[in-house]
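Note that one protein chain is taken out, while the other chains of the complex remain in position.
Labels run A, B, C, D and E following the written order; every chain starts at residue 1.
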């Protein structure tokens, strides 16, 4: 039996801007969302690592499984967001159960 | 050269029920599996965050790369599991190396 | 509007060998990369968990979004790497914004 | 009367209570002040290790008497029976469903280690002597309530998942806080005064400081849980204040019956009036996933704990010494 | 002169400074020595709690005088105005862009808690008495500089994202370190000598040890930031040493004007000469994402902090006591 298809969106965002990105996604209709701590990394704006007492430049990984329509809304707003703030956003299809949840 | 295709299954599950979900997946034949700590999130049953001394309502992210047959077995059992417990499960195709491992 | 497609590569690697894998990926041209701490897991070489003071056998999750060409280069080198060291590597397509970044 | 108010004021100006208030303030004002989870857990482990060890060392000094047995019996009785009262009240006066009511009820039969820790410091401060063996009673009271809670829930809901049973049994019998409390108690007892001499600074000298830091975190966590209070409504919130009073005052006649000293009676009232927020929620998540954790965590952490910390403890101490002190 | 060198030598051989040096060495040599982030944060919380509490307890003992008001005014003035100087210097002598210059400037108006902590220990060690209320001044000086920084940036860049405003305001008013410092100060004040008696071992006995461990971590972090120093160039690095001198010596006439004791004047110089590395960077990430954090973190952590810790503190103390000590 084929399972329903939804979009998984993943964004990597600075801790300092996490709250706003989560609000943005929730505002677009994401019914659920999970954040994970990053440990270290690098990108075009330099590298970072979890250490010391200063957290704002650490990265958080945000992921949310949503339907196609919500995904488009998120992408549209997030593009503007990531034009200003460091980080990336991308998406791909996933098979889910209980498809009505998303 | 095309790489072999396998299924990656991702489940988000409460810490209190992690042990059982891992056993379920191992029982279905998952040859390997990795668990990651969640930091915060929300879903239909409310929101949560890692804090204080009480861990049971935190979410863990379980991920396992398996062959198609194992994936079906996991999905079948997990559907029942997630009817009772909070969390989600979903899957998608991935290209692997050393395909015989999975 | 269709979004550009890139490859997301995910590798699970022992903390003791993380530095070398990151260098390998950067050497292949990965313009960005994010590492996440694992919590626990098992595979063909046994199980592990984050605990105590000894970190070297813990697993780290490395993920990088790259273009197809870089992905091939990474896979080629990583196959040799993972022939010796524990862990896995796999990839799948993702839709991105600002495709020129990767 | 003025004595009671005096006691209450002394309590309210101890650094520990003030740091809890600071945590509540910072949480409600949504400051970004936060304590890493690993640190909070480390502090909780320290507090359990220290209180257990101190209790055991005290027993090593004065010896164990049959009063421990009586106190333990009283504690077990309270832990088993109070959830029935709590369940009846919740079902009668609030709208929470059966599973949630049963799970919440279990919290009130069990105990809160930090409430006891803060309470015992208050007793010492005000000169009420309590016995080291009350720490063993504390540990013994942690889990019986879980069984009553499951029994209350089981009569209606589908009951705990059979596959969860082994985990649940382990949670009840080998819960980390019970193991550490009892273990440290036995170690304190076994290593006696010479052990105490070597750990004195650690378990006594630092105790207040680490307690302050831990209560700061409790305040932050409780404040975030306050949001859940709206869901409870007025009747739910009232339950969170009335139930500890019931628990504490149910302990008083038992304490009198078994001839406890005022200090021990106050300690038993504090235990009986307190609500679990570590052991029981963990067991309830495993056994009753249908029960809404935001209800029982809010009740225990954001209503009953602050009530006991600020008003309950001096009240119970005042009553115990007034009634039994004569 | 030889006196000043004597002071500097005393400072350089305190365990705290030596552990900082060890951290720098381990970091530069790329040893795998590392301190878990949760532990580092826990230590920072401890230091803020302890210094706040000690300040408050000292005020409880000697009473509060109008000198606190004057000191606070001086502090606020310095915090507001120093970023203007810093900004002008950065724009004139280095190549950093406007947003980065504004963000960096804000760091130098604000203060560094650990510099103050290390400085106050040094003052005590060398017999210079400072008032507990300087801790309140410390907390008050943390955030005015942020406003100046934003104003400096806003005249050119697009300014802070309007959606970030609520968060930014909270960061300025309810920054975790300000809340904890002020809170612990008030608690120390309210609970007075009896509170101090109970927390003495915690806030005094352990202080040096936890400071050593924390400075070890600061050294490790600073060493990793040193890589960023190349980006700064010589003029940037020079700024990181000249600016604390300007800040400290700007405080001296103010201290004299309001009749501060040499000890308090030294404390104000230390505050004024220090650069924030917790509160301001957090606010700047939110408000000015265009500003390059590797510039301001390198300046503050890897240049100014080590300079103050090793040379600045004894220098300011020596000057304050020479000029005002008479």
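We adopt the following convention: a residue touches a chain if its C-beta (ideal position, glycine included) is under 8 Å from a C-beta of that chain, and two chains touch if they have at least 3 such contacts.
On a predicted model such as this, the values are computed, not experimentally measured, just so you know.
Enquirer: For the chain omitted from this view, which of the shown chains does it touch?
Expert: Missing chain, whole complex, touching shown chains: C, D, E.
Enquirer: Given the contact definition stated above, which residue among D:15, D:36 or D:240 touches the chain not shown here?
Expert: For the chain that is not drawn, the touching residue is D:36.
Enquirer: Kindly state which of the options E:212, E:265 or E:309 is in contact with the chain not pictured.
Expert: Final answer for the missing-chain contact: E:212.
Enquirer: Which residues does chain C use to touch the chain missing from this display?
Expert: Answer for chain C: residues 14, 16-17, 19-20, 46, 49-57, 84-86 touch the chain left out.
Enquirer: Considering the whole complex, not just the chains shown, which residues of chain E touch the missing one?
Expert: Per the touch rule, chain E residues meeting the hidden chain are 13-15, 18-19, 22, 25-26, 29-39, 42, 201, 205-206, 208-210, 212-213, 216.
Enquirer: Against the chain that's been left off, what residues of chain D make contact? List them.
Expert: Those residues of chain D that touch the unshown chain are 36-39, 41-42, 45-46, 49, 53, 170-171, 174-177, 179-180, 183-184, 186-188, 190-191, 195, 198-199, 201-203, 205-206, 282.
Note that only the chains that are shown with their structure count from here on.
Enquirer: Considering only chains that satisfy the touch condition with chain C, which of them also satisfy it with chain D?
Expert: Both chain C and chain D are touched by B, going by the contact rule given at the top.
Enquirer: State the smallest step count from chain A to chain D, taking one step as a move to a touching chain.
Expert: Minimum number of steps from chain A to chain D: 2.
Enquirer: Among the chains, which has its CA centre at the largest distance from chain D's?
Expert: In terms of C-alpha centroids, the chain at the greatest distance from chain D is C.
Enquirer: Need the CA-centroid distance for the pair chain A / chain B, whole Å please.
Expert: Computed value for the inter-centroid distance: 19 Å.
Enquirer: What is the distance in Å between the mean C-alpha positions of chain B and chain E?
Expert: Inter-chain centre distance comes to 46 Å.
Enquirer: Listing for chain C: what residues touch at least two other chains?
Expert: Residues 36-37, 92.
Enquirer: Among all residues of chain D, which ones touch two or more of the remaining chains?
Expert: 34, 37 - these are the residues of chain D that touch more than one other chain.
Enquirer: Following the definition at the start, I'd like every touching pair of chains, please.
Expert: A-B, A-C, A-E, B-C, B-D, D-E
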